[in-house]
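Step one of this worksheet: look at the structure below.
Only one protein chain is missing; all other protein chains are in place.
First chain written, first letter: the chains are A, B and C, and each begins at residue 1.
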Amino acid sequence: MLIIMHINSTENQLEAVKQRIRAMNLTPHVIPGQTRCAIGITGNKGTLSPDLFKNLPGVVQCIPVTKPYKLVSREVRQEDTIIDLDGIKIGGKEIMIIAGPCAVENEEQIMLISQKLAEMGVKIFRGGAYKPRTSPYSFQGIGEKGLKLLAKVRAETGMKIVSEAIDNETLTIVAEYVDIIQIGARNMYNYSLLKKAGQLRKPVLLKRGLSATLEEFLMAAEYIASEGNFNIILCERGIRTFSDYSRNTLDMNLIPAIKRLSHLPILVDPSHATGDRKTVLPLARGAIAVGADGILVEVHHEPEVALSDGPQSLYPLQFKQLMKQLEKIALVSRSETGYF
Amino acid sequence: MLIIMHINSTENQLEAVKQRIRAMNLTPHVIPGQTRCAIGITGNKGTLSPDLFKNLPGVVQCIPVTKPYKLVSREVRQEDTIIDLDGIKIGGKEIMIIAGPCAVENEEQIMLISQKLAEMGVKIFRGGAYKPRTSPYSFQGIGEKGLKLLAKVRAETGMKIVSEAIDNETLTIVAEYVDIIQIGARNMYNYSLLKKAGQLRKPVLLKRGLSATLEEFLMAAEYIASEGNFNIILCERGIRTFSDYSRNTLDMNLIPAIKRLSHLPILVDPSHATGDRKTVLPLARGAIAVGADGILVEVHHEPEVALSDGPQSLYPLQFKQLMKQLEKIALVSRSETGYF
Amino acid sequence: MLIIMHINSTENQLEAVKQRIRAMNLTPHVIPGQTRCAIGITGNKGTLSPDLFKNLPGVVQCIPVTKPYKLVSREVRQEDTIIDLDGIKIGGKEIMIIAGPCAVENEEQIMLISQKLAEMGVKIFRGGAYKPRTSPYSFQGIGEKGLKLLAKVRAETGMKIVSEAIDNETLTIVAEYVDIIQIGARNMYNYSLLKKAGQLRKPVLLKRGLSATLEEFLMAAEYIASEGNFNIILCERGIRTFSDYSRNTLDMNLIPAIKRLSHLPILVDPSHATGDRKTVLPLARGAIAVGADGILVEVHHEPEVALSDGPQSLYPLQFKQLMKQLEKIALVSRSETGYF
Partner (left out) sequence: MLIIMHINSTENQLEAVKQRIRAMNLTPHVIPGQTRCAIGITGNKGTLSPDLFKNLPGVVQCIPVTKPYKLVSREVRQEDTIIDLDGIKIGGKEIMIIAGPCAVENEEQIMLISQKLAEMGVKIFRGGAYKPRTSPYSFQGIGEKGLKLLAKVRAETGMKIVSEAIDNETLTIVAEYVDIIQIGARNMYNYSLLKKAGQLRKPVLLKRGLSATLEEFLMAAEYIASEGNFNIILCERGIRTFSDYSRNTLDMNLIPAIKRLSHLPILVDPSHATGDRKTVLPLARGAIAVGADGILVEVHHEPEVALSDGPQSLYPLQFKQLMKQLEKIALVSRSETGYF
């Protein structure tokens, strides 16, 4: 159930509605909009009757929300959510390009590549300090030392920082250092981690699980939102199919579908979807053309010697050309007629 | 095995190589290039020794071809294949937009929509006369009558015509009327039909099967090429995955992979991949951004009353805007740095 | 719509119902049951009102059939369909084991292996004369010569024969020689071939396509049934998934689902699902335990030298042990409490 308040409704009226909801042992979630606010209700097993609320003062409309996701749905909030980091925006009219190496390796590497990217105009820098790896014998990241280096990158370049948390323990540490907390594809079903991330107020970049349905993906976001954190950025990074020639299959169909069903911004990570530099470039172009709010892409100044995911990392020069191309495509796909 | 002939090699030298191949009970396939020609060999079980041919006059190089597909591979022919229909080209610098209704329904419908599309600058018109349908009780197309109407469209508008053949019998009939013979996704493994299409010399538009691997797709094209018909246009139209919100998943990763491995042009059909008009638009933009040589898209003047696939057919006005957007994106993706 | 006739209804009453149906430009399909008969109606676009028929003499009930498949559905016919070839039954209480080599290679091979299998008690013999192969350069079968050898096997051993037709042309030839016509997975969407097979009266063994949904599989069977041929045997042979260690994934869940929704018998082909002899044995046991009506399995006296699919063919001795095991498992899975 979603309760829409009148444009001119008062604080007291809002409070009265919230009290009615709490009296039923349910939880109200206030969702502020540009002109009016709405109240989402969660905790109910079955459907609630609109009659319970529609006569309360200040209430305009009561909408039963049938999808299992509520707070992240377009029905609950019509305007696009824009994540705003001191004026650096994700989900707005401009596309956002987040770039950096797969893993933070050492100070020299990270300062060198971050310098180059900042000069090219990159505003958000990515780099893994904790790396979830298929093999226990693979390089697992340099941990908190990496986070400190990322903080240094921010101090020196002004770029915002995103890095991955892989469990409840690292979440606390990562949250101290970064501007955006990444939750990776392997942890999309880790509801314990999602809830903890929901208790923070920092933006969360949530990657889609390898075989997650659209509904499961939005429900994972709902776990974060249901704890009160609405600062969620979705990210498509390829799904597992029968494909014999590509690590994963980038699911471009997802972008317009998410845009219709949810108010959250969505990025595309073409690097992990392909595992191959030459395919990253065209897929990055495709992502923006399809309507993604930006991309998350791996760039390394020396991909040949990278400790992880070298073959999929772009060379700085390739990346520079790509940025220009993406701007041009965005002019088309984000124009008035471009939106779908 | 692929034998590369010298730029200045003579007809007699070429003939001598072919005779040596035939003497071994193998089949030579002459593949003319811009500056020199190559000879593909098929029919061999194991690998052939380069020594067998490299000392023949006019031979420059003998390349063992390890992929199961030979004639359609980039190794055998480095330049892009361009299908040229009286100057209307598929696979060249320009993108090609093929449009039309899912099915030819009647004269009024087909003349009306073809008129509109011709005015918008469409050069190749599509329409199904024979329709493969999941249910035996669904509309199966109006057959040869539909082909006659398509011929009339060509006569009146100058557009070239593409229509689907669904078995060996209809192949013969379709080939009489159309400029490009379409073989649908459901028939991609129909090797009998592929061979028959290979014996013709008309261009064949071959759609990828719902769960065909890249290798199977190229092998299906190889069936056509091995009979001597090199006029093949590939088409990605969505694969079957676990997706819960879209009819199929358009496999954009395929485009750059095909471009690397094969010299054949490849189109994208966003209409069948999605089954939903609003998703067709962004995916069409994505296809061109990713490097496809064009799209195959369903347009209907009155989608609401279409006999098949109405919900995925674009309105003429939507299509007109789309064409303009695709041109702009092609300027980026087909520029020198756009190629991958 | 399905019309159920009274147990004591007369021929004239039946005829009157059929006439009413034809008068509406629809097609009646009489489905004889053990105690009463039913009439399926096809050709209607929307739903038909039961009122149209329920007052006709002899009519007991009119059941709207909502599934897209009608004639092959359990709603239309409650009793299991049993295919009876001179007393050799598929779909009854006994399981049926169909065995033989992948391809008919030559007279010596086929007589040797068929002799061995007949001695072991095999009643239906399989062998491919026309082989659909992914590569145009692979062995494609020995054609009609192979069918003649299969006929000789029948003459000498008394076993019934099953072999595959790969297009409309070979269908006519295959039908002349065999007792059961096989339509392979690659042709499951070849509606033209399915219709032609429906016009014959010989049993058809229809394999599930690599990525066919249950509904598409039953609709393919419906194509055959809608032409009047109800002698259909379904066969699960593995689906395409992301699996990294097995050629295909045998979809055991399908067996009980088909049994609930359709009256047709269903076999399992563990050979093609796995591509590996050692896995064929346990999966064959699993198929019978899950409730399949039998298996279709490849046996070769010298798998090492087989022209196709050698690695998945069982040795005769392995097969002999397997037969005994399957009989024991069938005692459990086909007992009263075994049925689901």
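Please note the rule applied: contacts are C-beta pairs under 8 Å (C-beta built on N, C-alpha and C of every residue); 3 or more make two chains touch, one makes a residue touch a chain.
Please read all numbers here as calculations on a predicted model, not as lab measurements.
*Asks:* Just to verify: which one of C:E75, C:E105, C:D167 or C:D251 makes contact with the chain not shown?
*Replies:* Of these options, the touching residue for the absent chain is C:D251.
*Asks:* One chain isn't shown here. Among A:R74, A:K116, A:R240 or A:R334, which residue touches it?
*Replies:* A:R240
*Asks:* Would you write out the residues of chain A that touch the absent chain, in ascending order?
*Replies:* Per the touch rule, chain A residues meeting the hidden chain are 42-44, 68, 132-137, 166-170, 186-187, 189-193, 195, 210-211, 215-216, 219, 222-223, 226, 240.
*Asks:* By the contact criterion defined above, which parts of chain B meet the unshown chain? Give residue numbers in ascending order.
*Replies:* Its contact residues with the unshown chain are 240-242.
*Asks:* Tell me which stretches of chain C touch the chain missing from the display.
*Replies:* Touching the chain left out of view, chain C contributes residues 211, 213-215, 239, 241-246, 249-257, 260, 273-274, 278-279, 281-283, 285-291, 321, 325, 328-329, 331-333, 337-338, 340.
FYI, only the chains that are shown with their structure count from here on.
*Asks:* Could you work out how far the Cα centre of chain B sits from that of chain C, in whole Å?
*Replies:* The answer is 34 Å.
*Asks:* Residues of chain B that touch two or more other chains: which are they?
*Replies:* 211, 215
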